[in-house]
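As you look at this complex, bear in mind that one protein chain is not there, while each of the others sits in place.
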Amino acid sequence: MNIGYYPGCALHGSSNDCEQSLRACLSALDVQLGEIKDWICCGATAAHSLNHKLSLALPARNLAVAERDGFKQLFAPCPLCSMQLLKAKKAVADERVRKELSEIVEADVRGESEVLNLIQLFEKIGVDRLKPAVKAPLESITAACYYGCLLTRPPDVVHFDDFEQPSSMESIVAALGAKTVEWNYKTECCGAGMTMCNEDIVLELAHKILSNAAEHGANCLVVACPMCHVNLDMKQAAVERRFGKKLGMVVYYLSDLVGLALGLSAEQLGINRHFVTQA
Amino acid sequence: MENQALGQVTSERLPVHFPDPIQVANCYQCGKCTAGCPVAMHMDVAPNQVVRLAQLGEWEKALRSRAIWECVGCQTCSTRCPKEVDCAGVMDALREASLARGMAAPGRYFVVAFQKIFLENIHRNGRLNELELIGHFKVDVLLHTGRIPFLFKDAGLAPQLGKRKKLHLIPGRARDRGVVERIFERCSGERKA
Partner (left out) sequence: MSRIGVFTCWCGENIARTVDVDEVAKRVAELPGVRCSLNYKYMCSDPGQAIVREKIATEKLDGVVVASCSPHMHLKTFRKAAQAAGLNPYLVEMANIREQCSWVHHDRVQATAKAFEIIRLSVEKARNDAALQPIRVPVTRRALVIGGGVAGIQAALDIADAGHEVVMVEREPSIGGKMAGLSETFPTLDCSQCILTPRMVEVGQHPRIKLYSYSEVEKVEGFVGNFRITIRQKARYVDVSKCTGCGECWIICPLKRNPSEFDYGMGMRPAIYIPFPQAVPARPVIDKSQCAKLIRNGCGLCEKKCKAEAINFKDEDRLVEEAVGAVVVATGYKLYSIAKSQPKATLAGYGEYGYGKYKDVIDSLQFERLVSASGPTGGVLKRPSDGAIPKSVVFISCVGSRDNAKGLPYCSKICCMYTAKHTMLYKHKVHDGQAHVFYMDIRAGGKGYDEFVRRAIEQDGAQYYRGRVSKITQEGGKLVVRGADTLAGMPVTIEADLVVLAAAMRPADGIEELAQKLNIGCDEFGFLLESHPKLRPVETNTAGIFIAGACHSPKDIPEAVAQASAAASKVQVMLAADELTREPEIAAINEQTCAACFTCIRTCPYHAIDRAELRTPRGAFIKNTARVNPGLCMGCGTCVSVCPSKSADLQGFTDQQVYAMVESLA
């Protein structure tokens, strides 16, 4: 498998633990990632909030660059990046828009490559291939799989899983020998990119998510989004201070669990670099 | 005068959206957007009311509302709308218009400033430079609000991030920043029209 890789700013920034985890895990599975050259930021929340056209143009540029590099599949681990890529892909289905965007980004945007999120990457690898590779079944783990907002939304853009009752992450986690819980905040938002500028909201939402997972008997959260990880892991101490209660909920990237099950160490996966670690 | 500045805005068309305007007339005000919104409780105007203001062409109220800056863009409203109105897209369009006309709610200064600085950051670097973003944001808020403690808020996180090798003092920038510059230029030009 040679899959185009669009890391996005987060994975090259403060969420580099996510990238470490991914790379360790994928090399153990013998999956190569080809980082697309000259990728640029997708514009994130700021672009779609402040300049709609720009929010399509920036990911369109990345799509075009990936296609120029010959990738039929493009893996974007950050759901916001992948949603923006898919929005651009949807927009260029209209020839009029495709022409305009191609001119803006100085490259032919075809919008033909398949955009994959983190869960889809593991689905591509296949549960059939994961299962036999499991060396250390995760028997002690009871996970609450957290999809957040943009993995499944908006459904007419991302076309991924059941957008109200998703279960794709559970299937993968179950293949690793871990248990999962049914809980209520699977697709509720954690506040996303408001970490810095609207902390109150992030803390409130993160608190609800972390508490609900605990109430339903989970001993950890699994995420497939670097922003969710920031809000739930890095901000967890702040949540605990604000709401005056101890949560101690470990937050894993999906790739962390895959890696652990494959027998990789917490250090290899960068789990030791999380804020909340096993008590 | 303000209305004049808004040009051809009518109740069916939002001021800014690309490529097509959002049909707010389709909304029958059921409130499902408000019901599912994770932050509706903090809004001065509920999401369905924001759409209502757009239906009425009450742009002044819509563009000055705090609600459009409280929205976290989680897409729950658009996903569940029985009339397939892209409510999250309405929020985006209103934010864009609000900022372009200098009508952003002062009470939501942090959010507005952050998004602006974020965009300027990638405009300059092609990719996000986190340290620069934080620095600019803090200075901007300080200059604007005079709140010195804000400068040191979360400062405790810095060594923590450093310890976890999460801080990059020399982050990667996009190689072809010329094209980034031109993309920004082309996308901003039309917006003023």
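Think of it as A and B in the order they're written, each chain with its own count starting at 1.
What we mean here is this: a residue touches a chain if its C-beta (ideal position, glycine included) is under 8 Å from a C-beta of that chain, and two chains touch if they have at least 3 such contacts.
What you are looking at is a predicted structure, and each value in this text was computed from that prediction instead of being measured.
Asker: Could you tell me which of B:Ile22, B:Cys37 or B:Leu161 touches the chain that is not displayed?
Answerer: B:Cys37
Asker: Based on the whole complex, identify which of A:Asp30, A:Asp108 or A:Glu164 touches the chain you can't see.
Answerer: In the complete complex, the chain left out is touched by residue A:Glu164.
Asker: Can you tell me which of A:Ser140, A:Asn184 or A:Asn272 touches the chain that was removed from the display?
Answerer: Touches the omitted chain: A:Asn184.
Asker: Could I get the residues of subunit A that touch the absent chain, sorted low to high?
Answerer: So the residues of subunit A touching the missing chain come out as 162-165, 184, 212, 215.
Asker: Which subunit B residues would touch the chain omitted from the figure, given the whole complex?
Answerer: Residues of subunit B in touch with the missing chain: 28-37, 40-41, 45-46, 48-49, 76, 80-84.
Here, only the chains that are shown with their structure count from here on.
Asker: Based only on mean CA positions, could you tell me how far subunit A sits from subunit B in angstrom?
Answerer: Measuring from centre to centre gives 22 Å for this pair.
Asker: Please give the residue numbers of subunit B that touch subunit A in the complex, ascending.
Answerer: So the residues of subunit B touching subunit A come out as 16-19, 38-39, 42, 70, 72-76, 78-79, 86, 88, 91-93, 95-96, 99, 110-111, 113-116, 118-119, 122, 125-128, 130, 134, 137, 154, 157, 160-161, 164-168, 171-172, 174-176, 179-180, 182-184, 186-188, 190-191.
Asker: Where on subunit A is subunit B touching in the complex?
Answerer: Residue positions touching the partner: 9-10, 12-17, 38-41, 43-58, 61, 91, 94, 96-97, 100, 103-106, 149-150, 153-155, 163, 187-189, 191-194, 196-198, 200-201, 205, 234, 273-275.
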